[in-house]
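Some notes on the structure that comes next.
Just one protein chain is left out here, and the rest sit where they should.
Here the chain labels run A, B and C in written order, and each chain numbers its own residues starting at 1.
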Amino acid sequence: MTEKNSKNIFFDGAIIASFIAEQIQKHSTKTNIGAHSIFLGQVRNDLIDDKKVAAIEYTTYKEMALEKMLEIREVIFDKYALTCMHIYHSLGKVNAGEISLFVFASSQHRRAAIDACNDVVERIKNELPVWGKEIFEDETYTWKQNTNG
Amino acid sequence: MTEKNSKNIFFDGAIIASFIAEQIQKHSTKTNIGAHSIFLGQVRNDLIDDKKVAAIEYTTYKEMALEKMLEIREVIFDKYALTCMHIYHSLGKVNAGEISLFVFASSQHRRAAIDACNDVVERIKNELPVWGKEIFEDETYTWKQNTNG
Amino acid sequence: MIIKIFGQLIDVIGKENLAFDVVEDTNALIKKLQEMYPPLTNLKYAIAINKKIIQNNTALKQDTEIALLPPFSGG
Partner (left out) sequence: MIIKIFGQLIDVIGKENLAFDVVEDTNALIKKLQEMYPPLTNLKYAIAINKKIIQNNTALKQDTEIALLPPFSGG
């Protein structure tokens, strides 16, 4: 388990655009990269039973999630010719319109970055022990259910 | 042809990270969006016959490219349930490590944004009349050839 | 032993860490939990033992790390 791989993916609160820009900018020194594929999950203000979602509050089983994330990283790096991959997931409250998931895969040729990014997003949604509590404008809540799309 | 659709996709020089951040930030008011898929093409310093690529200089047949881009937009919006899509391609000189293509697709659920982004990138590479001249460190050049990955 | 509780199961069980007398295996655990918290019978959840989701009945010890995981909804 390298230092690079054991890093924390969790982010306190929303992921802000300037942080994403910094991450992109950092890669300009890696001149063997030809393609970046980025996925951003944004909190929607869905209507559920006539109530509007104002925010999602995320919690995790952190020790298990970080262990799982290492497993996912290994599978992905074995499967695709990636140069690097960075993943950030919010914990705590993220308001509608804000970003809660940031997946960033880079490779020499585009296919690897695009396919790896897509694959990782599916695995994060299905395999990472994270829960979202959808908080309505009136402060009541419901537990988020992930869909397949 | 709406104003929105007829906009110029071309960008003078490299696409900078802060511009990408601004574009992401703008979407925080569209709270029906749940997913953004972004593709960034970055200029690689490939070795070709022992010479290193220092930059790519892009040219286009602009009138045809913009017309083609409108066609592509129509096909993509018919095919995928997108909220919006933005495309920027550099013209002129872009140094190794800098970004020359920025595709940004957004949708309510992730599948549409991811699939549309991927589809658009392939179409841009195959259908858009743009040419890249790979300029070596010694200022000689070769014409870029697109690969399938 | 302590059972870690997550997501909507916290609403059912009322706490994030549930102290529990040691039981032999996960089948016995599920049975006892359902007796104590009848709504669990109708809820979907997985059991993680030492941070891995188990598919089959698994032996438990005093220091086993046990967690109840409702369906994930991250991202």
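Everything that follows uses one rule, which is that contacts are C-beta pairs under 8 Å (C-beta built on N, C-alpha and C of every residue); 3 or more make two chains touch, one makes a residue touch a chain.
Just so we're clear, the structure is a prediction, and the values are computed from it rather than from any experiment.
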Next on the checklist: Let's see if you follow the contact definition: name the visible chains touching the chain that is missing.
Outcome noted: B
Next on the checklist: Using the document's definition of touch, tell me which of B:72, B:105 or B:121 contacts the absent chain.
Outcome noted: B:121
Item to check | Selected residue (touches chain absent from view) among B:35, B:72 or B:101 | outcome: B:101
Checklist outcome for this item: Given B:14, B:54, B:96 or B:130, the residue that touches the chain left out of view is B:130
Item to check | Contact set of subunit B toward the excluded chain (per top definition) | outcome: 41, 58-61, 63-64, 67-68, 89, 100-101, 121, 124-133, 143-146
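Criterion: only the chains that are shown with their structure count from here on.
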Checklist entry - What chain sits nearest the middle when you go by CA atom centres? => result A
Item to check | Centre-to-centre distance between subunit C and subunit A (centres being mean Cα positions), rounded to whole Å | outcome: 26
Checklist entry - When the centre of a chain is set as the mean of its C-alpha atoms, what distance in Å lies between subunit B and subunit C? => result 48
Checklist entry - Between subunit A and subunit B, what's the gap in Å when you average each chain's C-alpha atoms? => result 23
Checklist entry - Which residues belonging to subunit A are in contact with no fewer than two other chains? => result 41, 121
Item to check | Touching two or more other chains - residues of subunit C | outcome: none
